[in-house]
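Shown here: the complex without one of its protein chains, the others still in place.
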Amino acid sequence: MSEITLTSDITVRLVQSVGGDHMVAAAAKVSTSGEEALLLASPEKAEEGRGLIRSLMRQRHGTPFEHASLTFFVQAPAFVWWEWVRHRIGQTVDCDELSFSLESGRYRELKPVFWIPRETRAMSIPEQHKPMRPKYEQADEWQREVVLESFKHAYEKSWLDYRRMIISRIAPEVARAVLGFGVYYSGWVTCNPRSLMAFLSLRTHEPTAKYVSYPQAEIEESARACEEVFKLGWPITHAAFNEFGRVAP
Amino acid sequence: MSEITLTSDITVRLVQSVGGDHMVAAAAKVSTSGEEALLLASPEKAEEGRGLIRSLMRQRHGTPFEHASLTFFVQAPAFVWWEWVRHRIGQTVDCDELSFSLESGRYRELKPVFWIPRETRAMSIPEQHKPMRPKYEQADEWQREVVLESFKHAYEKSWLDYRRMIISRIAPEVARAVLGFGVYYSGWVTCNPRSLMAFLSLRTHEPTAKYVSYPQAEIEESARACEEVFKLGWPITHAAFNEFGRVAP
Amino acid sequence: MSEITLTSDITVRLVQSVGGDHMVAAAAKVSTSGEEALLLASPEKAEEGRGLIRSLMRQRHGTPFEHASLTFFVQAPAFVWWEWVRHRIGQTVDCDELSFSLESGRYRELKPVFWIPRETRAMSIPEQHKPMRPKYEQADEWQREVVLESFKHAYEKSWLDYRRMIISRIAPEVARAVLGFGVYYSGWVTCNPRSLMAFLSLRTHEPTAKYVSYPQAEIEESARACEEVFKLGWPITHAAFNEFGRVAP
Partner (left out) sequence: MSEITLTSDITVRLVQSVGGDHMVAAAAKVSTSGEEALLLASPEKAEEGRGLIRSLMRQRHGTPFEHASLTFFVQAPAFVWWEWVRHRIGQTVDCDELSFSLESGRYRELKPVFWIPRETRAMSIPEQHKPMRPKYEQADEWQREVVLESFKHAYEKSWLDYRRMIISRIAPEVARAVLGFGVYYSGWVTCNPRSLMAFLSLRTHEPTAKYVSYPQAEIEESARACEEVFKLGWPITHAAFNEFGRVAP
């Protein structure tokens, strides 16, 4: 009977982008070739730039990776957005280079779409647990039931309380305080390849990285979806990013 | 019998700061006096710098206002932090110049402290309502009752659901999704006078400002508390900020 | 007999761009329409967004102007680059949002192209002179001759000294210290409309602006060239920028 929707999906779609591997190489060539670098700013020259791109990554020459732009549409629970715009225990990307436009909980009524963990989401705390490097185990059936019931119950109750206030003409900016962090927001995120790599470096877990990170699973899921898009448009840059330890140049 | 605490208070306290009006003037003098500017970097010279500080503000010469630092301890509901780190419909301060270290909802169990609106909080939507320039009216008694009941009910239920998951050894990073945006977080914020003025410019409502802003009441409350601290330490700068329209230089 | 080239020209050309007025409006609509905002992200919808874009500018809602990118090729004397990347007496744009890739004076021999002021360049200091709001007068014939001779002489001598060191196998990064600030560099600059407007706000002189700026003529020339490109691609945004006082939103 409930009007609320429960989902575990996080959506990431490319809205627009400009640039590519060829533009990275061309921007770097400016330093030694000045105006002639423009001749290289063409997609079919990308492969010629592979060696240069690898050098830039290895030596962390970052600015050539900034002459480009990617805009994503993202649909995710509020706590994922929260991690996007801040950190985990102080682990921040340079958020100035990530531009956000988000759905507003102040100006409009939110929609009753709420996040629940997937069945396979590791979320049980093991005996040996290091908070700053968390490794969770699969929940057992009983735990999963507790989670599912608690989520449904809490979301449904708070949604009714929210609605009651809205129909009593209470400002949405006040009423939203009762809604859980699991409510979905949609928004746009714009970044350049360099700021995206800084984000990926901190928001994905890769045991072979020079600095291993332990992000929350849902934020990693959104980061991985961005990485797939990035890999398609900048295959050489992405390969070099992996080769040299996944630290943003 | 509930274990939760309801409050409307937002706490802002200065942790540390360095700089002052004299440092603004001294930094500006560097451009015309080079090394000798250091002689002016002394608190008792502040008054001498008043004319210069007013010029800098009027002509928006901003960097002399960056040689300083303020660190605040802030205790506020999550939705206030949310507005701090993002925007209202895309109204953003340059968040790169605001540094945050926040309490974690991933690594620890949160405390059951939740926000409720003050009795005097204007929150009733009037007939004539412009979403992007909201002006709310005082809630009547019946509305206030709806709000108080809805808040208490929603917070209590979701807190029980949260606790049930925590004692079932579910990761706090998952369980927190059911808690409302009204839950309190504490954290540190560090900024310089220039980035603070950018924040004040957008997060306070001042009809005489050159660009009038319409922030949410609770975010304005936290901004005003920061402004009081700033005014004490930088009285000349603060007066010039007001005099020239409350746009960050 | 000299091998050096003297010129007054500053070159600005668009390398690539993405976005437009329609994307500004669509990004803003995200706050009230979430996913549906994507339907507006199409050039022919730009005109429909005019009212919204004007509101955003008037109320300084800046982030919707960040979902876009412009890359310029710029050829200019070193002192113009210097002003791009820093300020005039501390007047800085948020340089983090301007990305630069410049020709290197460390890794390659520079070319003997040097800047001289145009004949019409106001550069004579009048009796009444306010350093922070300079207004220069036309140079008389005698002054122009002094300037032309001094420039030619200084550039030629220092170029010979530079070349003498280069052929003696001295590192270019050392030898370049003798070259004048008038030597030309070429490079790429990438920005978004919001950071570009911040740059234009401070680097152009417009008596009707809410905050009047007094940039050096050559930096204004380069800024105006960028503004022309911007105006073509974002005509509605540009008009609103002018209408509301030329402060970046």
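Per-chain numbering from 1; labels A, B and C assigned in written order.
Operating definition for what follows: a contact is a pair of C-beta atoms (placed from the backbone, for glycine too) under 8 Å apart; a residue touches a chain by one contact, two chains touch by 3 or more.
Keep in mind it's a predicted model, so treat the numbers as computed, not measured.
Contact with the chain that does not appear here is found for just one residue of C:Pro77, C:Pro112, C:Pro193 or C:Pro249, C:Pro77. Of the candidate positions C:Leu40, C:Leu70 or C:Leu179, contact with the hidden chain is made by C:Leu179. Touching the chain that is not shown, out of C:Val85, C:Val212 or C:Ala239: C:Val85 (per the contact rule at the top).
Contact with the chain that does not appear here is found for just one residue of C:Ala139, C:Ala209 or C:Ile236, C:Ala139. In the full complex, the hidden chain is touched by subunit C at residues 77-79, 82, 85-90, 92, 94-97, 100-102, 104-108, 114-115, 117, 121, 123-125, 131-132, 134, 136, 139, 142-143, 146-147, 150-151, 153-155, 157-158, 161-162, 164-165, 168-171, 173-182, 216.
In the full complex, subunit A contacts the hidden chain through residues 27-28, 31-32, 55-56, 58-64, 87-92, 94, 96, 131-133, 201-202, 210-214, 245, 247. Interface with the hidden chain, as seen from subunit B, comprises residues 15-19, 23, 27-28, 30-32, 34-35, 37-38, 41, 63-64, 66-69, 71, 73, 75, 94, 96-97, 99-104, 107-108, 111, 185-188, 190, 192.
Everything that follows uses one rule, which is that only the chains that are shown with their structure count from here on.
Between the Cα centres of subunit A and subunit B there is a gap of 25 Å. With centres defined as mean CA coordinates, subunit C is found 33 Å away from subunit A.
For subunit C, residues touching at least two other chains, in rising order: 27-28, 31-32, 63-64, 94, 96.
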